[in-house]
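Of the protein chains in this complex, all but one are displayed in their positions.
Moving on, here comes chain A:
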Amino acid sequence: MSDRISPVEGPGDWVKSERQHERERLRRSHGRRSASIATVSTVVFLVLVVWGVTSSPGWPRVAATFLDGEEFVHALPDVLSGFVLNIKMFLITEVLVLAVGLLVALARGIRTPAFFPIRALATLYTDIFRGVPTILLILLVGFGLPALRLQGIPTDLATLGIIALTLSYGAYVAEVFRSGIESIHPSQVAAARSLGLSHAKTMRFVVLPQATRRVVPPLLNDFVSLQKDTALVAVIGPLEALRMAQIHVAHSFKYSPYLASALLFLLLTIPLARFTDHLAARTRRRRGA
């Protein structure tokens, strides 16, 4: 096309200057000092916390009930088998929540008058189910739905729990998707529409692919929260981790089974939380650079 200006002849190979060596030495020693300060302050902090907790008057009692190793080991297999149900509920709910959330978000964006009822319904849905506390919703669905005695309504407690969690989290995730869709610059829509793409195709090929990428971190955040909220389903009684722990506690009057189930939840949520941070940091780096 046009004549390019040819690049200038640069200097020869780069040899690191003495000044640069000195700078890097300073940076390294600065880094080492920061690390040691961080270590010392962390150790001091931990010692203070442990000392504060163990010297409290109720500590011997708490230690005896919560830190009972024997009961911990005794309850762990049951709690673990209950936890498998939590994982199952979580995985199924997650898929359902994604589908519900996306459909509701899309329904809220429809501007065709014939579909007004759908749009209104979608708005009503998010308003209601974001407002009702999840635990209440689980009770309502868990005891209310079967009471209707309709054909085809599941009676399995875990399934009812999944329905309730899906209704609740679907509303949150719909809002996450919607904010993602709205964050795409209008010029992208204008560009797609001006090429002749319909509203639906603009969504499918241009808006959603960009929006989904943006909402992955907040979505994962909701999933971390969903993972632990599967324990709320305990209130209607399926034998998941918390319910199992409750049963053991009722027998032994030791609270270490609770500790066991708490640890299991942490084992699941912490990696996902770290992964979320990692993704968020990566997006930030990409945008910043």
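As a convention for this text, contacts are C-beta pairs under 8 Å (C-beta built on N, C-alpha and C of every residue); 3 or more make two chains touch, one makes a residue touch a chain; residues count from 1.
Convention: contacts and distances are computed from a predicted model.
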Exercise for the section: Would you kindly match the missing chain to its UniProt protein name, picking from "Nitrite reductase small subunit NirD", "RNA polymerase sigma factor", "Cytochrome P450" or "Polar amino acid transport system ATP-binding protein"? Expected result: "Polar amino acid transport system ATP-binding protein"
Problem - From A:159, A:210, A:246 or A:283, residue that would touch the chain that is not displayed - result: A:210
Fill in the blank from the handout: The one residue from A:84, A:191, A:263 or A:281 touching the chain left out of view is A:191
Fill in the blank from the handout: Contact residues on chain A toward the hidden chain run 1-2, 5, 187-188, 190-198, 201, 205-206, 209-210, 213
